[in-house]
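Got a structure for you, questions after.
Removed: one protein chain of the complex. Kept in place: all other protein chains.
In order of appearance the chains are A, B, C, D and E, and numbering begins at 1 in each one.
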Amino acid sequence: MRYDGREHNELRPVTMELDFITHPEGSVLITVGGTKVICNASIEDRVPPFLRGEGKGWVTAEYSMLPRATNQRTIRESSKGKISGRTMEIQRLIGRALRAVVDLEKLGERTIWIDCDVIQADGGTRTASITGAFTAMTLAVGRLVKNGSLKEIPITDFLAATSVGIDQEQGLMLDLNYQEDSSAEVDMNVVMTGEGRFVELQGTGEEATFSKNELNGLLVLAEKGIMELIEKQKEVLGDLVADIQQ
Amino acid sequence: MRYDGREHNELRPVTMELDFITHPEGSVLITVGGTKVICNASIEDRVPPFLRGEGKGWVTAEYSMLPRATNQRTIRESSKGKISGRTMEIQRLIGRALRAVVDLEKLGERTIWIDCDVIQADGGTRTASITGAFTAMTLAVGRLVKNGSLKEIPITDFLAATSVGIDQEQGLMLDLNYQEDSSAEVDMNVVMTGEGRFVELQGTGEEATFSKNELNGLLVLAEKGIMELIEKQKEVLGDLVADIQQ
Amino acid sequence: MRYDGREHNELRPVTMELDFITHPEGSVLITVGGTKVICNASIEDRVPPFLRGEGKGWVTAEYSMLPRATNQRTIRESSKGKISGRTMEIQRLIGRALRAVVDLEKLGERTIWIDCDVIQADGGTRTASITGAFTAMTLAVGRLVKNGSLKEIPITDFLAATSVGIDQEQGLMLDLNYQEDSSAEVDMNVVMTGEGRFVELQGTGEEATFSKNELNGLLVLAEKGIMELIEKQKEVLGDLVADIQQ
Amino acid sequence: MRYDGREHNELRPVTMELDFITHPEGSVLITVGGTKVICNASIEDRVPPFLRGEGKGWVTAEYSMLPRATNQRTIRESSKGKISGRTMEIQRLIGRALRAVVDLEKLGERTIWIDCDVIQADGGTRTASITGAFTAMTLAVGRLVKNGSLKEIPITDFLAATSVGIDQEQGLMLDLNYQEDSSAEVDMNVVMTGEGRFVELQGTGEEATFSKNELNGLLVLAEKGIMELIEKQKEVLGDLVADIQQ
Amino acid sequence: MRYDGREHNELRPVTMELDFITHPEGSVLITVGGTKVICNASIEDRVPPFLRGEGKGWVTAEYSMLPRATNQRTIRESSKGKISGRTMEIQRLIGRALRAVVDLEKLGERTIWIDCDVIQADGGTRTASITGAFTAMTLAVGRLVKNGSLKEIPITDFLAATSVGIDQEQGLMLDLNYQEDSSAEVDMNVVMTGEGRFVELQGTGEEATFSKNELNGLLVLAEKGIMELIEKQKEVLGDLVADIQQ
Partner (left out) sequence: MRYDGREHNELRPVTMELDFITHPEGSVLITVGGTKVICNASIEDRVPPFLRGEGKGWVTAEYSMLPRATNQRTIRESSKGKISGRTMEIQRLIGRALRAVVDLEKLGERTIWIDCDVIQADGGTRTASITGAFTAMTLAVGRLVKNGSLKEIPITDFLAATSVGIDQEQGLMLDLNYQEDSSAEVDMNVVMTGEGRFVELQGTGEEATFSKNELNGLLVLAEKGIMELIEKQKEVLGDLVADIQQ
């Protein structure tokens, strides 16, 4: 039994509130246990310089935390004047993950800006961001289809992410909260599509290593969790789902 | 009649949700019409270098907007690597305003960090931030009293803020939304205590000027609005109110 | 009686030396008591991007202090690599104040750059900057008229600024020097036109508040001082005055 | 057959020149095909603030490329005034990977600084950096043992890294050069110990996804390559090897 | 004959106004033709970290130009957020030059901060800065002697600087103004003591070269000019001169 009473293969409670903020084309407040992230998707009718004139679109992401998202107040990156390595790693990951399920040619010369702002953190903020950002992005492009700007939703599959890890006492665990994440020796983030294909796999020993058997155990847990998250996405997105090939 | 049907001396609907985020000592989500600001107050048990050993505390504020708080996505200040003049002006204003009603000696060698993060903007974000920040700060110091760290609440009066302005067509108006703010020729932010004393008065002609009579009319509107906001604060803070001298 | 022997409603001695520096289109060294500011106005034949093609001009200001303008040497902002909040607030104020008396359409697609460099500081540097900058700007556009680039001076009224304040011992005071500014509880900067209309009003309680009666007393003092400053401007500008409507 | 004539499971030629630079405690020039990285290890007799007084050491890494390491000259990060997200990701990876095989308690209150400077790039610079950095670090701590500062080498196992990938035409490949890396759809970096345990696994679909079978195939290739790299390390390190537990 | 009617070996008119600004320990406004520099010397009772506890002092300099010191307005370095290479070169030069005639042991654990702010530029700003800075520094340490903090003036000789250059049409010239500096092919700055010893010699061909004979001719011109500048320094410093060994 885990600290918070969950089974080893059990996700924390997950909710997604659509249209949380009114201005963005797609806006979702995702809650995964004590982790809350506002995921906004903005559509811009142009692409970055390196893609101009290529007839295809782009998806890019930014990630940030409010200073009191954490237990101890953290200093703002705007005050420090630079973005930390951790933040850069995460926003590169989110953008890359989403691009794997977007047909950039079908999107056309548009950029989808994803903003993931963590307002409360309790572990797994990057994976919650990906799961929420996929939902916000789908909302945003769904509106492009509804208003006739796009013929069909240029998203090829569902996409969600979760973390798995190994702790000496607890063994293998799905969806680590902050306390579990801090004590885990191995930590792995997995991003997967609705068809069960990998998009991103980042496993890290924190001053530790892991075997092939442990890797396989972790991947089984991750797939179970991700499939449940995708069910949630289908549920909240409702009719928009039909357009996404399964 | 104004664009949104309000009377000239009418505030927009105001709500304050206490404990919106779990980590901060005081957390309030304030909604003023379409403007939504997360106001978090953090208590730190030390003071900035210029106050060390003086036996008194400090209150300081930071202010930021999510990129899609606005209708057009705005670039993050952390990405630009520097904080804009507008942001600096606002966070200096918030800190200064709050310090006017805090007895820094009674606070003792502690710093109250105020974080105002605008998640949705529709005019008046700085005055909503002050009104919400006062509430969050009161919650936070109220807890210091409850847990015995402080003998009494070191806050000398209530504090709220609103904007007033003049538009050629509409005349004088209370609590401008974004559309009104954009077309107003004169814009004034007023911060006032429960006793009706001024803490801060910032009136600006935008390529325009204003007379003494107009100034007096604006101050009457502002006082009416601020007294209503303070009633709201008393309502949501409930029992904590008794400790603040009136 | 004040520390320096002045009456409560008495300005410090004021001088303005025109053409202090040879390169700028308009250059004024303003001295207000111990405060000395070089105010240079430069005319550039283009406007910032947000105004291009609109057929109107712009006025913008920068403000800085030499390291030893102050009693203790202060570190240069270029060495720190960023501009302080105080500097930003002041340069935004100067630009906004001047724009209120410039007919930007008549100015045409030109930018007036105002540089206020404090070489010696003894309180009131921002208000001295505004008073001097107005004079330098008038000199600069006067030359555009003389050389035929402009038909008439696109300035609609005179403009000057001063500070007023309240101190527990001294009561209400006009034109605070550094010592008075440091001990004042309430500090107000007022920018006003020749017709006695407000352009900017910034009143601030420093860990203090002020009543409506005190506000009115301060505004009377400020108006008296500003009218005297405007007389000085008319005196030094001489013939250029006729072109500015009164 | 691959573009450069290699088999799918064949590494490029690898050399490591020890003591390439004279000042560092450990210095290695590693060459993997056309990729050349100077890996320097420096020992500092103190630890970062978060570890002070804990009786354990730290390993941290920095990574950079000369402007003409690449085919097109790239602008220096020092000229841009900030470090790119890619650089940060890589240097965090190198530090984390090395810490997995260092017994930080045995290292004592020392920091090992790893500098990986790519002087010529042809794909796989981050994995070559890890393989070379392990060798430089071992040299450096070996000298601490020789001069009596440490009783034994605080390294628990060998460590090397390589990349594997999938290309539509070529299928699965070991040790991608720049041309292969650019056209690969799936790219995975694997860091592994001498005992065949994973330290880090980063698999990424570039606008693509991969199946569990493909993952398994890639891991087999990676292990083969890494074991060959570790043989090279043992060869060049010679006598130092005996101290590292197998 | 030169553009401004001077002989080839003739300086421009030079004046030094002592105590130009009231706050600094030493303040000089130096005018060399159309070049005007405020040189302020500040004494601080501590030294930079690398000198602490060594019983000796330090001299360091900063240099800046007002935006309209030049004919075209130049952007502030504080706005760009970084100091240009030219500025750094000049401020390093000024500090190094002054240190050559200061007995740092006799100065004791103090730092002399030199601020050279060019308010009007017409060539030779760095050499005018050195000549003016020496005078300001001497004033400042002279006051330390007068108030008993120092027994004697810790300055070993006079110091001044000028520029010389070669132009195809004009030949060799002393003390170049901006126009001459722009067209010169060879430009040399010379810093020399009262005894005629070199402190700094920086000769540069601007897309050109120069012979040994030309070098000798330039050095003769420079020495003549510097000796005249030192006479000026003795004149304005008056009684303080006696303490400086000749």
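Assume a residue touches a chain if its C-beta (ideal position, glycine included) is under 8 Å from a C-beta of that chain, and two chains touch if they have at least 3 such contacts.
On a predicted model such as this, the values are computed, not experimentally measured, just so you know.
Within the full complex, the chain left out of the display is in contact with D, E.
Within the complete assembly, D:Arg68 is the residue of D:His8, D:Arg46 or D:Arg68 that touches the hidden chain.
Residue in contact with the omitted chain (choice from D:Ser78, D:Asn147, D:Gln168 or D:Asn213): D:Ser78. Although one chain is not drawn, the whole complex shows that of C:Gly34, C:Gly81 or C:Gly108 it is C:Gly81 that touches it. Residues of chain D in touch with the missing chain: 21-24, 27, 34, 36, 38, 40, 42, 44, 62, 64, 66-71, 73, 76-79, 81-83, 87, 113, 115, 117, 119-120. Where chain E meets the omitted chain, the residues involved are 82-86, 88-89, 91-92, 96, 99-101, 104, 157, 188, 193, 195-212, 215, 219.
Keep this in mind: only the chains that are shown with their structure count from here on.
The set of chains touching chain C and also touching chain E is empty. Between chain B and chain D, the least number of touch steps comes to 2.
Set against the Cα centre of chain C, the chain with the most distant centre is D.
Note: centroid distance chain A to chain D, computed from Cα atoms, is 28 Å.
Distance from the chain B centre to the chain E centre is 52 Å, each centre being the mean of its Cα atoms. Chain C and chain D have CA centres that are 60 Å apart. In chain B, the residues that touch at least two other chains are 81-83. Interchain contacts link the chains end to end along an open line, per the touch definition above. Looking at which chains touch one another, you get A-B, A-D, B-C, C-E.
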